[in-house]
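Missing here is one protein chain; the remaining ones are kept as they sit in the complex.
Should a chain be cited, it is by its letter among A, B and C, assigned in written order, with residues numbered from 1 in that chain.
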Amino acid sequence: MFIKDYISDVYNAVTSLLKGMRTTGGYFIRPKEIITQQYPDNRAQMKLPERFRGEVVMSHDENNEHACTGCTACELACPNATIKIVTKFDTTPEGKKKKALDTFVYHLELCTMCNLCVEACPTSAIKMAQTFEHSVYDRNQLLKKLNNPGSKLRAGVE
Amino acid sequence: MYRETQIINDAATLPSAEGELVINVGPQHPATHGVLHLVITLQGETIQKVEPHLGYIHRSIEKMCESLSYRQFIYVTSRMDYLSAHINNHGCVLCVEKGLQLEIPPRAQVIRVLMDELTRIASHELWWGAMAMDLGAFTPFFYAFRERETINDIMEETCGTRLTMNYMVPGGVMYDLHPNFQKRVKDFIQLFNNKIDEYDDLVTGNIIFQNRTKGVGVLSKEDAISFGCTGPVGRASGVHCDIRKLYPYEVYDNLSFDEIVETAGDSYARYLVRIKELRQSIRIIEQLIDNIPEGDFQAKTKAVLKLPRGEFYSRVETARGELGVFIVSEGATTPYRIKFRSPGFSNLSALDHMSRGSKIGDLMAIMGTLDLVIPDIDR
Amino acid sequence: MFSLEYITDSIQHWLYSTFNPTMALLLECLIIILLVTAFFGVLGLVLVLMERKVAARMQIRLGPNRVGPKGMLQTTADTIKLMMKEGLTPDGADKFLFNLAPFIVMIAAMLVLAPIAFAKGFQIWDINIGVLYVSAVSSVSVIGILMAGWASNNKYSLLGAMRSGAQIVSYELSAGLSIISIVVLSGSLQISEIIASQQTGWWLFRGHIPVIIAFVIFIIAVTAETNRAPFDLAEAESELTAGFHTEYSGMKFALFFLAEYINIFIVCAIGATLFLGGWMPLHIGHWKGFNHIMDYIPSSVWFLGKTFFLIFLIMWFRWTFPRLRVDQLLSLEWKYLLPISMFNLLLVTLIAIMGWHF
């Protein structure tokens, strides 16, 4: 009885090991199943989903106009103080003074891509871009101004 | 006080008996998966004592949350147990909703549960690979990541990010599901069902693996309860502790799935619980994926959330166990005090008890099957 | 049949006819030293690359593919990197032993190369106790490992070295016993004669089931003896970070690394010689035509092919199995392998005495 148990032990052990070897050996002879993506080479084919959060950008139309009213809703929504909005006072054609966006300062190095600012924006002025290659040699390069120079508020956006 | 603690500390790290060897495992060690620091006392190869030293990535999330609003603090909790980020967020939004007495649209509830279960699968996949690597088998890691990548891609498409999604918001979810979501999840289920048998061939049935884990790190039922071990660790010891069954939230009470309970309490039982849970999670997803109700994905909420004065506690089942979120509100826009009862913290406290008298190799098996995520322990 | 014998013979003839015998002997030694060193370097590079490629294929990855065509020069680049690295010696280490240890391991590996027949008539030293020499010298490397572990003044290194010592000493037994079963069958310790005895067929096929069992035990034992997964307890990455070579860096680490691969090559070469007929081509009974075709394949190709097949097998183990625990490792040897191989040796002896083999 002891001998029988001993032999069946050895037999079961060996079969369990062979099963594992069959799995890895199977992959060895099936190179089609290799899943490696060769990243910098496949940049052209790589397509990130449109919801991917890479960084916050401000969309400008062809007249260099944006939709940001400078309401600071995004600044308040941001948990990390990533966004700083500098406002100025424009004079409207009627001669009234009106608050407007001067500079949209965005600290990419502080951003956690939580999307709360985009959700908070009442005029959909900012959105998430699909870029992800953010590494730079100098941290100051991560401090961005999102509104283009000379851009102004699109007419009709309140 | 300081002087006293210093003396105790020195005494704890010095060998106390003849022939004892004190070894630092970590904070940088291949098996600790993060910055856990264990001071182990050895007699030969046998472990006499394991003493965890925590705090290498303690960020004091609880303190941070005290200055963040009820919308903002949710994203921070993704950074606790980053492998079940969704479920952490879920616990937080449940607690906030409990305070606000919000009614969640059924579609949002189903989406949340779907995401939770996908996260659980992704987390268990990573655990499976990493645990096999702790035991010296490198290849399972890559097979596990193949399936995990598919989930991450699904997450990326719907939630926008791969790991720390911040997809849950008080009142629902941030966006509606992506149009491709159902198709991709079905594809994933098919891929997963094809590959899950490989897991058994490669690891579960392997005689070396079974010898490494059976009877190793036994935790009795009484000890598991006393140590507050939850999740797969508690269930492997025979404790019924699945929050999804005991205190169902969202749509869990309408779903049919089994609470996996093993009685052995050893590393192999913990392994089996997680492997079987993978199949149960797939079962939940299969039930829901074709039955996502139409409707809003978010309830109407005010722009600024204010919880009424009081204390709110919500419990969810993360991949590692019971996550408790305890909010003390003074009626302001930020929580007055917030406490996260993280599953890893309690599970880790049983490590010393479980590993005494076993070999160094066993310690890796025990740590592997405890599935420790260090940011979850340190918070 | 193409053979290296003519080349080696003609070189020797030319040397002895041009110089006086002492000078010729010295020059022969010099040539061999150069050849062996070059062979070591090339072998190390090839084996490391092979391991990485095999591992990659099994793990559904591509493996090294950037340096050189298809990543062929990756290991060369790694070697250059290791050579240029600073070789650190820890402050508390025993400097002399610490620096000596990698060389002992390396020299032990080099010495075992002497009696191996790479092709027909291509053998450095056809000593008449070849197999005994191999098993004796290969156990010297454990001294180097123990030395490295002790001299590093690191607890991980020490634990790794102790494990390694226990492991090599125990697995030597069953490796030795399975070698003896072939010695019993062929009736000689000399490598060339063992190969010659397999003229009509390899021992693996001629010796019935007992020899197959001996072969399996041999493979398991040498996997353990070379500290390869699933028996890599001396290094045990997830337990002891890197075991006995935790503190080594730069070229000293490279020597350990190289020695590991050379040892794999050697044990597989021994396995190929004893069980698979060394450079002997595959002959099947009375299939004259088939045998004739097989004879046209050069003997060195046969030898290297068999050796690399065994190396692949050992790599296959490594990338499939989890690691054993230290007590299980020893109980596997003492409770399973040793009794089986002792009993097996009896059977083989019986076969040899009765002449039951083919």
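Worth a mention:
Following the convention adopted for this analysis, a contact is a pair of C-beta atoms (placed from the backbone, for glycine too) under 8 Å apart; a residue touches a chain by one contact, two chains touch by 3 or more.
One rule holds in what follows: contacts and distances are computed from a predicted model.
Missing chain, UniProt protein name, picked from "Monosaccharide ABC transporter membrane protein (CUT2 family)", "Hydrogenase-4 component E", "Monovalent cation/H+ antiporter complex subunit F" or "NADH-quinone oxidoreductase": "NADH-quinone oxidoreductase".
Annotation: of B:Glu20, B:Asp153, B:Asp200 or B:Asp223, B:Asp223 touches the absent chain (contact as defined above). Per the touch definition above, the residue from B:Tyr82, B:Phe141 or B:Tyr313 contacting the chain not shown is B:Tyr313.
Remark: the residues of chain B touching the chain excluded from display are 2, 5-6, 8-9, 12, 54-55, 58, 60, 62-63, 67, 98, 222-223, 225-228, 230, 239-241, 246, 310-313, 315, 322, 324, 326, 328, 330, 336-337, 339, 341, 345-346, 348-350, 353, 378.
In the analysis below, only the chains that are shown with their structure count from here on.
When the partners of chain B are compared with those of chain C, the chains appearing in both lists are A.
If each chain is reduced to the average of its C-alpha atoms, the one that sits nearest the average of all protein C-alpha atoms is B. Here the spacing of chain B and chain C, counted between their Cα centres, is 45 Å. The distance from the centre of chain A to the centre of chain B, with each centre set as the mean of the Cα atoms, comes to 25 Å. Averaged C-alpha coordinates give centres for chain A and chain C that are 51 Å from one another. Within chain A, the positions touching two or more other chains are listed as 17, 20, 23-24, 35.
The multi-chain contact residues of chain C, meaning those touching 2 or more other chains, are 58-61, 319-321. Against chain C, the residues of chain A that register as touching in their complex are 10, 17, 20-21, 23-25, 27-28, 31, 33-36, 38.
Those residues of chain C that touch chain A in the complex are listed here as 54, 57-62, 65, 316-317, 319-321, 336.
Contact residues of chain A toward chain B in the complex are 12-13, 16-17, 19-20, 22-24, 35, 48-49, 51-53, 77-79, 112-116, 119, 128.
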